[in-house]
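Missing here: one protein chain of the complex. Every other protein chain is in place.
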Amino acid sequence: MKSGGMELDIVPVSGELNVGPQHPGSGHLRIFVKLNGDIIEDAEIDPGYVHRAVEKLGENRNYIHLIPLVERPAILDSVNMNLGYILAVEKILNVDVPERAQYLRSFAAEISRIASHLYGMGILAIFIGHSTGFMWGFGDREVWVQILEALTGARITNSYIIPGGVRRDLTPAIIEMTKKAIAFQRKKIKDWERIFLNNPNIKARLQDVGVMTREQAIEWGAAGPNLRGSGVYYDARKSEPYGAYSKLDFEIPVYKEGDGYARTLVRFEEIEQSLRILEQVIKDIPEGQILSDRFFKQIPPTRLKKWWEGQRRIVMPGYYASFRPPKGEAISRVEAGRGELVYYVVSDGSAKPYRLRMITPSYRSIYVMKNLLKGARYADLVSIYGSLDYFPPEADR
Amino acid sequence: MNILFDIRYYILYPSFFAPIILPGLIFTAILLLTTIWFERKAAARVQMRVGPYYASKRLGGYLQLVADALKFVFSEVIVPDGVNPTLFALTPVLVVAMSFLPLAVIPVSVIPPSGSIFSIYFYDFYDPNVGLGVLVGLFTQYNMLLILAIESIYPAMIILMAWSTNNRFAIVGAVRESYLSVSYDVLLLMSTISMALEYHTLDLVKIVQSGVPGILANPLAAVTFFIAMIIGSARFPFDIAEADTELVLGPATEYSGLLFVLTMAGSYVGNFVYALVFTDMFLWGWYPLSGFPGALLTVIKASILVFFSVFLRSVYGRYRLDQALRGSWKYIFPLAIASMFLGLVVGYLWIQ
Amino acid sequence: MSEKPIDVVAKLLQERKIPLKVEGDTRGSIEVDKSKLVETARILKEIGFDHVKTVTGIDYPDQSKFQIVYHVSSFDLQLSRVILALKTWTSYKEPVVPSLLSVWGSVWTGERETYEMLGITFEGNPDMRRLFLPEDFEGVYPLRKSFKVKTEGLFVDKSS
Partner (left out) sequence: MDSVKIKEYKKGESPFNVVSGHLQAVGAGIKYFVKPQRITLKYPDESMSLPTGYRGMIRLYKDVCIGCTLCAMVCPADAMKMVTDQGKKFPTINYGRCVFCAFCVDICPVDALKETGVHDAAFSNRRELIFNPEKFDQDFDQPPLRPVVRKVKAVIDEDKGIKYVPDTE
């Protein structure tokens, strides 16, 4: 075993450790670790402690009922979770979404991505013992959560996006908040770099840890920043632009190394890119409706006057309560905070989906983590876990 | 008059005063609470929080620590199945005792022949090296070695504690502690020896009284000693044996209640002991002062050092074991050797 | 873009005599018999489809059959715009499908989940064990339509 230029003779000392589900560094997950000395020989990952049976419930509920359900698994990235599902449903329904609603979707999705990355950073930081990173991650996230609260009416369980549009409109006050928040986040990132990213201690813990080569990343089906940290240029926002992403200018940060530090850098740069997107959205957002005409016409005029003209809010027509999309199937993908999120909806013409398949980025990280843990040091278990940004409820669904 | 005499006779007797009152038990207990309070408060300030607050709003939540301590005292001590209860209960006590012990032999001040409240004990604690009395529990001329010798028993007690709890995480923590203790003890000893070579003595009092602070005479040794002190007292970024996200709480995993407090107190006391030695050796100790003010100066300097080392929690994460070992053997160990040479050369040229 | 991304794939597949059903600009589906599944998968991988996004099992109790859908895509710049659905069927009597683990490593999680949720065995996958469900879920396959979930009505007689 070569490590850092030193030859180590490892005396075989085997043992087993059961990490989790009640362990400060495991989350709702059990990792059964076979150790040889300090080296992990094999890791058996046992997820499912927070299984919500989204797919089974999806077959037993109306389409509209699933909006709050699908965003629960990754509660800190709920807008993206919601968006992916709605895109699939819209494909079956064959609805056009107005331009302004597309921009608003991208706006909310990017805020959600920033919040998700900050959360992931916080978890990574506390896993490797850096409590300030943990608190800063959650503290900075609060700023974005406040904006989402002003926009959608709820802090994290937004349920903001509905088939055909979004529920509420952007107001000048929210634009003002967002501008300030962007300025704040840019300043704070500099301090993040000093205390976290450029900290030699953090570098030592993340560099050359959990190295995933390009080929391995593709073979194991990694997603999102984990994939881009391994030098694969892939982002669902570019490959299949949804929302307003085809009109927005942003870059996809890709790093070659494939270790924990590269993944962390990708996340940090994505925050910067998301801030850029938010600026563009604020600047470019067109005027207009935020709900497809097909549904907008169904709203009673008296209500429209009160809510849309009075409070810039969309109310739902009764159609939504149990709509029946035509027979068909649709697969949608969005780039959620942790990576690519895939929904596969099969409709048999009834008010309930015949089959709902939800593949979350953390779900795809299970196999990646299992493979990366082999041969790592025991102390690296937490840094691999944290740098993959694995979120157990999201993987269990 | 009688009572005053009694106070002077009993309480101010250095063998009682030093281990029990000033650097000893009572002061250390207060410092312990203050340190933990400061640690939480400082981390809270850096981390955009308030920290302890509601237990006593006027004192900035200082009494929170008292409340925590009381809570721990009254909470149940759970003895797991399959352990030897005697050993299980005894080892945390040994850990704390071993970390407290060096406080009895660390000089904190000197006693002038007259003018100080300790002056009546001038002759009992006379140090021929400097021609003054020494405020210390037990005076020897070789106190540098004695302190380090006693303090190096402390990691052995931690390992014993982990072994007696029969827990896998504790065993892994103990193995880590044993690796670390080997590496930092060497650094501590080497920087101490370099100071001894430089000042031609094994007596801390002589180093302080020489009038030249060690940090100027041998900065390399100061750096080495400081890093070794952080490793030795398990402060961040070397909180490796107790790594909570990896090993739950390392050697202290199975402890609860009062025994848990004891296991935690050990490392803080150890930190204070090293800080006191660092103050005497490098930071001029009590130097222009003597008697009681001198002792105060020493412990204040040491407390600031302790505060700084707990402040590092809010800056650093945790190194991996192999990185800490590589760091200390590959980078700090050569530094220690360099400091020894520096001590040798300077000591040869600078004959007092 | 003059050429639709799916057309490129269609051309490539035509050369290799695999029938592709085009469903929109970037979507397509291939339906094969399960005996030809591995072979088709290998051809798809040759073309450049290097990972599997989902492995979905769908229960059709009226036909006593399961459908297994592999959504295949690529991380290549051009091909990544396409998602192909590789569909195959298996009957209730013999819910066994050859595993694609030798072709794409990324099916590991999906095959294990489909096994525990629908009871479809993937031949050749060494990890045919439960993943999300507890160990005592033996013989119960929650995603089959025969597994009923209790639902509630909209009305209560008396408010409590």
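For the reader, a short list of remarks on this structure follows.
We call the chains A, B and C, going by the order they appear; numbering starts again at 1 in every chain.
What we mean here is this: a contact is a pair of C-beta atoms (placed from the backbone, for glycine too) under 8 Å apart; a residue touches a chain by one contact, two chains touch by 3 or more.
Note that the coordinates shown come from a computational prediction; the quantities given were computed from them, not determined experimentally.
Shown chains touched by the undisplayed chain in the intact complex: A, B, C. Looking at A:V254, A:L278 or A:A395, the residue that reaches the missing chain in the full complex is A:V254. Residue in contact with the omitted chain (choice from A:I92, A:I314 or A:A395): A:I314.
From the options A:P286, A:P300, A:P326 or A:G349, the residue with contact to the chain not on display is A:P300. Of the listed positions A:V33, A:I114 or A:V143, the one in contact with the omitted chain in the full complex is A:V143. Residue positions on subunit A in contact with the hidden chain: 61-62, 64-69, 132, 139-140, 142-143, 146-147, 149-150, 153-154, 157, 159, 167-168, 177, 180-181, 183-184, 187-188, 191, 194-195, 198-201, 203, 207-208, 231, 233, 238, 251, 253-257, 261-262, 265, 300, 303, 306, 311, 313-318, 320-322, in rising order. The chain not displayed touches subunit B at residues 42, 45-50, 53, 311-312, 314-316, 331. Hidden from this view is one chain, which touches subunit C at 77, 152, 154-160.
Note that in this section only the chains that are shown with their structure count from here on.
The touch graph of the protein chains shown is a line. Of all the chains shown, the one with its CA centroid nearest the global CA centroid is A.
Measuring from the averaged C-alpha position of subunit A to that of subunit C gives a distance of 23 Å. Across the assembly, subunit C contributes no residue that touches 2 or more other chains.
Shown for subunit B are the residues that touch two or more other chains, of which there are none.
Those residues of subunit A that touch subunit B in the shared complex are 3-4, 6, 15, 17, 23-25, 38, 125-136, 139, 195, 199, 201-202, 204-205, 377-382. Only residues 46-48, 51, 53, 55-57, 59-60, 218-221, 227, 232-234, 239-240, 331, 333, 340, 342, 344, 346, 354-355, 357, 359, 363-364, 366-367, 396 of subunit A touch subunit C when the two sit together in their complex.
The touching residues of subunit B, when paired with subunit A in their complex, are 43, 46-49, 168-169, 172, 236-237, 239-240, 243-246, 248, 313-323, 326.
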